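Note that this complex is displayed minus one protein chain, with the remaining chains in position.
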Amino acid sequence: MRNRERLTRWLIAGPPWLYLLLLFVAPTLIMVAASFGWPGVEGGLAPLWYRDAQGLHFDLTLDNYINLAATSLYGWLFLKSLVYAVVVTLCCLILAYPLALTIARSPKRWRDALLLLVILPFWSNFLVRIYAWMIILGPQAGLSRLVNGALGWLHMAPVALLFSPFAVLIGLVYVHLPFMILPLYANLEKHDPALLDAARDLGARPWQCFWQITFPLSRPGVIAGAILVFIPALGAFAVPDILGGTRGIMIGNVIKMQFLEARDWPFGSALSIVMTLLVLALTAAAAWAARRAGGRIYA
Amino acid sequence: MLKNSSTLRWLSALAVYAFLYLPLLMVILYSFNASRLGTQWTGFTLHWYRVLLQDDEMLRAAYHSLLIATVASAVSTVLGTLAGLALYRYKLRLLPFLIVAPLAIPELLSGVSLLIFFVLINFTLGLASIMLAHIAFCISFVAIVVRSRLAGMDPALVEAARDLGATPWQSFRYITLPLIAPGILAGGLLAFTLSIDDFVITFFTAGVGASTLPLRIYTMIKISVTPEVNAVSTILVLLTLVIVAIASRLAPSALRSGA
Partner (left out) sequence: MPVLDIRNASRWFGDLSAVHDVSLQIEAGEFFTLLGPSGCGKTTLLRLIAGFEPLDQGQIFLGGRDMSSFPPEARPIHTVFQSYALFPHMSVAENIGFPLRMRSVSRAEIQARVREALDDVQLPQMAGRYPDELSGGQRQRVAIARALIDQPEILLLDEPLAALDLKLREQMRMELIKLQQEVGITFVYVTHDQSEALALSHRIAVMNEGKVIQVDVPDRIYEFPINRFVADFIGTCNLIDAVVAAVDGPIVQLLADGLGTVRAHIEQAVQPGQAGVLALRPEKLRIDHDHAPAPGENCFAGVIRHQLYLGDVTRYMVQLEGGVTLEALLPNAAAGGGSSFEIGDQVQLAWHDRAGRFLNA
């Protein structure tokens, strides 16, 4: 009886487990190892070990990490990417909150449709969504002419909206906005409307109702949304690559360059590992914060 | 007082909806624009779609995309369903992490690690490597959808089946499977769209020979923007919309767990 259950468990859990082990865990471990390696003669990765008459030798180095730490450029880029991610997260929060609140307070039969409307753009092609902003922010397009016209009227120099940090930020906000709306909505929908009635009954004005009741209760949703936006934004590469030009570079672009252009794979791996650790640390911190927020409020 | 604040909320909500949709609508609109420059509207035309259909590179990329997506979604649906079942039924230690991690870390990291991996084991980069990469993240996605569908099922139903004489296999076949089938199907359809739309991971695992629609679009955007891009973008968007609409009919909650 017991053995049959164990066999069934292996048959069910085994195949996906194996696949993910091979195509997720193994590559990650290899990347960790690669970060201690030397670049190959023609680029890529040099062998990490070799055999000779004396046996097995490992050809490893800490150079990659040392270079990373020593060169302030990379520190700056990590910092810049962090700042971008923070800004994007805040903007997403500000834009998402009213929308999520509106949907959560709308009549029940509208909610599914309203949510679907939020989700649909997310499901459309990622590149298309970024490309659309190339059009909107382009120098020939209306928005750019409007802004530069206004600047000219104020006797200020014209700015390029495209290929700038501004374009990167807008692109990142646009792409990640649904990730903030949905967890927020999921949380806000569960709020008991009687709580707000009670607050108003006891004399709270609408603004106070929001800050004293709604926002604190929504903290777990805010944190969930923040994680879902912050982490991909930190590791973004396509948006800065397409919309950023030279001024909007983020750490993701550098990693890409190491792998595809400079072909210094060990160094690229080291950068990736540092980013992974950063992401893990932030996720852990956010999970801790979420547990505190959730625990205290739903005590 | 309440009326005013709710009106304000609705207005801001509308503004955000506009923010979400206007860029896409612009692209769709401009795909019909006769002008080459794309900022002046000179007339309605299907010219760019015709150009698209004669663009061999584009057609090849489209074929690759569809092929990859079909294989990836089929395999990942099977493996993902197994994973979803396992997550629901058993208290596993490693599998939950293996499922969530690929979705939690930035795609860039998955992409580069797979690149190193394939090169290291001397696996030629091409259609096959893309497929293998896509299957990996699609499994996670389907698993989550299937698991949430299972969680929404009344556990008393399986108990009732066994109480009435069904063996564990029979209760799975006659009760569980039919009830989660819409979820599995929806998961598969959504995995299909994830694969067709994927850019970052495909970018790193494609190598030289293989091309997919997103990769082609990327090249076109970076090198020279022709209005053809608008046309292919419109087609992609509409295709995705149709698939997602079908999936949302089958399992409305699957869409939300995807995001």
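When the chains are written out, they are named A and B in that same order, and each has its own residue count from 1.
As a convention for this text, a contact is a pair of C-beta atoms (placed from the backbone, for glycine too) under 8 Å apart; a residue touches a chain by one contact, two chains touch by 3 or more.
Just so it is clear, the model here is predicted, and its values are computed rather than measured.
Participant: What chains on display are touched by the one that is not shown?
Facilitator: Contacts of the unshown chain, counting the full complex: B.
Participant: Who touches the missing chain here, B:Leu52, B:Leu132 or B:Ile175?
Facilitator: That would be B:Ile175, which touches the missing chain.
Participant: May I ask which residue of B:Arg60, B:Arg89 or B:Arg162 touches the chain that does not appear here?
Facilitator: Reading the full complex, the residue touching the unseen chain is B:Arg162.
Participant: I need the residue numbers on chain B that touch the omitted chain, in ascending order.
Facilitator: 154, 156-157, 159-167, 170, 174-175, 178-179
We adopt the following convention: only the chains that are shown with their structure count from here on.
Participant: Measuring centre to centre with CA averages, how many angstrom lie between chain A and chain B?
Facilitator: About 17 Å, centre to centre.
Participant: Spell out the part of chain A that touches chain B in their complex, as residue ranges.
Facilitator: So the residues of chain A in touch with chain B come to 8-9, 12-13, 15-17, 19-21, 23-28, 30-31, 34, 44-45, 95-96, 98-99, 101-103, 105, 112, 115-129, 131-136, 138, 140-142, 174, 177-179, 182, 186, 205-206, 231-232, 234-238, 242, 252, 255-256, 259-260, 265, 268-269, 272, 275-276, 279, 283.
Participant: So in the complex, the part of chain B that touches chain A is made up of which residues?
Facilitator: 1-2, 5-6, 9-10, 12-13, 16-17, 19-21, 23-24, 26-27, 30, 37-39, 79-80, 82-83, 85-86, 89-90, 92, 94-95, 98-99, 101-102, 104-110, 112-117, 119-120, 132-133, 135-136, 139-140, 143, 168, 190, 193, 196-200, 203-204, 213-214, 217-218, 221-222, 225, 229, 233, 236-237, 240-241, 244, 248, 252, 255-256, 258-259
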